[in-house]
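Removed: one protein chain of the complex. Kept in place: all other protein chains.
When the chains are written out, they are named A, B and C in that same order, and each has its own residue count from 1.
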């Protein structure tokens, strides 16, 4: 791993490398400017990640994302399916010596080059494996939702503090280019005062035996898996924390997929400023995902939203006396690469990640309040977090 | 007025005129077919409307809409501002003899050519004027929301039955081309089973002295004025009636506009099939209005929605293995003209209007449940209507 | 007809009526402003139009457009099909006394209320009927293309001058709201310097016996009927006149539709500033119509373009370092109503129409050069017009 002088404070920045190449601008000034890629780290200086769990998220999103990351490389795999792990290791050039099963998880401690452990297991297993990772002194990137209860979240945070390791929750959307542009626009008042956020994140599950439909493994149904994107977006984009929620659940009795978890969850969240967030999430609905921010002076919409690819962002506001839609050409980047690069930079520069354990804990607090509200059919208060749950905003990508 | 034989039953159809002109198709069969306009009625055979109230809705939408209606003409005006009424009468060629003030409302009874009275007054005045209109035996088209209470709505229905006059509530969106196409698509299962409707209808009010912000005149704030579009759309598009609601209100203490009525209202409505509708409406938000219907097999969105012009409809569903957006080129038509033409056809053919008093009453029942839920912070049941609240769906326009 | 004092000079403005009604703005200043309709003229003061020819353009577009015009009414019909004319007259409330056939065209002279004669005949008949209309001293609105030859166009202009009647060519797109906004944007340099216009206007003809496929009646094929929109748009939007063209025609030998006229025409037109216009038009292509203006600093596109309804306008240019699409919400208005209102205002105020005979003549000059170029397979020069062919730009509609 690169020797990097830890920076004293402030937000994690890209490592300042000597080997970046400057490009002259050959196009007219009215054309979008062009910038050389990088600086990024050559493979031998990258931060090494162990991937724990080889489900579809690891296979289809996370492992391919290393190719376009600037600072990361996959160096170890943890899986219960050794033949699969061997295949994957071969594809990605990971040494056979760096494969282990869950029982042998602690071997990661001694494996060369493992800087970060990325937990990509079913939600119900995050708690155990974050604790085990902290114990062997490795930095941790943990998939969302953080865990199945606030108690678990709090223990996970404490364990990482004790172990003196960084803990980041993998809220990929907070690192994604359009959300970053949107967050900046909101902060700069481009929409006036934010009044209402409306969102939906749904998909139609098939196989009733998958772990996402098992309460112990998943912690819940649509809400913690897909609804959490709406919830988290309402928090980080507004910069506020909700103080009350009111919610309903739908769990059809006759559908074999929903014996244990909700099919749908609808939420109204109230924020101290008077802003509200209204969102739905579903497991029995064709893929539909959008996010609309309504302010006094205009609105913004990401539609489709929350997906791995293909998000589109537009603004609507009055220009020259006409309501005008603006579609900025923001280039798509792999969100997992951006998220992992953020973690890598934090490791390289000894910074705290933007979305640490407190960010995951706070979502879990609200999720519990949502379930309570739905169960009781009443407006439910949410305990305020002790302090800020995340660090300041990330600038838009150039 | 035209002598038309009342049809015995079924849905109101366009009068079957002898004078329509057929056009041959000169374009290739792969081009959208072309159809001659009409048949429509010449001015001297049209159904005559008295317009009660000369506010901006009458001036900007309703009176101009007569020009593109097929069966209607404006023949009388009721206004408290006689100079304004004289100007408007001159513009539209209405006889000075056919202008009266509110005190003289009953003069409409004897005015020649008045077949329908269109009540375009502040919400709080609908009750009184529907009763007065019924008493003088005129058919009534009444703006939404129907009245300020279910008790008033019930009295209005009874009065119209006693008076043997037709009562139609002016739910223009139920007559609008895109909603008609959407309603048909839902009925035909184009989206699979409907699971979730998400909508927003908001605008940013300015003048704090306008009647819309006066509780007695408006009956409420954003909910009955703009939120009602979301509510009514969730009912007529799904064909279901909600049985529970849970809702919140925002009424900022320090905003002079919201001394009496809510600035915003967020609602979750639950339907017997398990479908939910989640919607927000606001009076302190930049104009933002959309309607999304999420089904098991796809979703549809109208965005912008609910406005007088410029609605756009799209569907998203799987085609050839790819999620595909479909944007059918549905021609915009004046919704007020379509709505008034529906009333005219009902009068000409002695039919019941699709959106009679029961449709308005049911929205009012739900509005009252919403306010109760928000006040009490709890899930609230809604009494089921005695029967169907509206007649069968209108076919899409060709 | 209204007594209106002719204005001495300048561009035709809406008649300044006393009876307009002012509306206060009730919405916040960040919302699109609202304006009352009008002032427009009551029916008894409107400019009367005789419609010559009852083909599909008259039936489907022009006659319905009177309903939304501000200053016009239909008062007479000229048709060779008296039963059809009687039906149409009944629909529009036109007196039976105001119907005549082509032989009786000159009866229009004595018919009460006929101020303008709108020639909606096959192209090849424009020449004869403009001459006859000028002879009886009536103002003339003539459909595009003006005639089948420049010689005819010149005679038509001379005849109208001799007859002291106004002649306007019905270039509806020059009166249409999006084109007006676009023309203003170009003049203000919003796209930088205009470099290139690219356009297409095509449709797929079916019936091979229709007059549009008859050379004598149509004057040509796709070029004068639909290609003329691209040509005319390149001229009025740029404000320049082309000095050279190079073109090709496609006329398939084995297609019964194209025995006399071209199926397709492709044109490159060069303008003195270095700007070029490149466009295609077709009669054997599914409806496809767009118009793109490319400048040094951005581009604008209308797509679909040239149609009666549904045009959409967008701009693309650099904003905040990103290429950004802007879609202003410009409300659609009936183009025929706008065009006829322009003529009516010119009559009422004794102004010259923006698109007089010289505008039509210049298009015809270029069309002849295009045909010559295609025939000879070489770059062909175009004679410059003697002066400006049209009056200054129309301001965007509010």
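FYI, a residue touches a chain if its C-beta (ideal position, glycine included) is under 8 Å from a C-beta of that chain, and two chains touch if they have at least 3 such contacts.
The model shown is predicted, which means the values in this text are computed figures rather than measured ones.
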### Query
In the full complex, which of B:163, B:219, B:242 or B:298 touches the chain missing from this view?
B:298
### Summary
Given A:203, A:355, A:373 or A:389, the residue that touches the chain left out of view is A:203
### Summary
Missing-chain contacts on chain B, rising order, are 28, 30-33, 192, 296-298, 317-330, 398
## Note on the structure
Residue list for chain C contacting the dropped chain reads 191-192, 195-196, 198, 200, 202, 204, 244, 246-248, 250, 252, 263-264, 266, 268, 270, 274, 276, 278-280, 282, 284-288, 290, 292, 294-299, 316-318, 323, 377-379
#### Entry: Interface with the undisplayed chain - residues on chain A
19-21, 23-32, 34, 36-44, 56, 59-60, 63-64, 67-68, 84, 87-88, 90-93, 203-207, 210, 212, 286-287, 309-310, 329, 331-332
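Definition applied: only the chains that are shown with their structure count from here on.
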### Message
Using C-alpha centres only, name the chain that sits farthest from chain B.
### Response
A
### Task
Quick one: report the Å distance separating chain B from chain C, using the average Cα coordinate of each chain.
36
### Summary
So, in whole Å, the Cα centroid of chain A is separated from that of chain C by 55
### Summary
Chain centres from averaged Cα atoms put chain A and chain B apart, in whole Å, by 43
### Message
At least two partner chains per residue is the criterion; list those residues in chain B.
### Response
204, 286-287
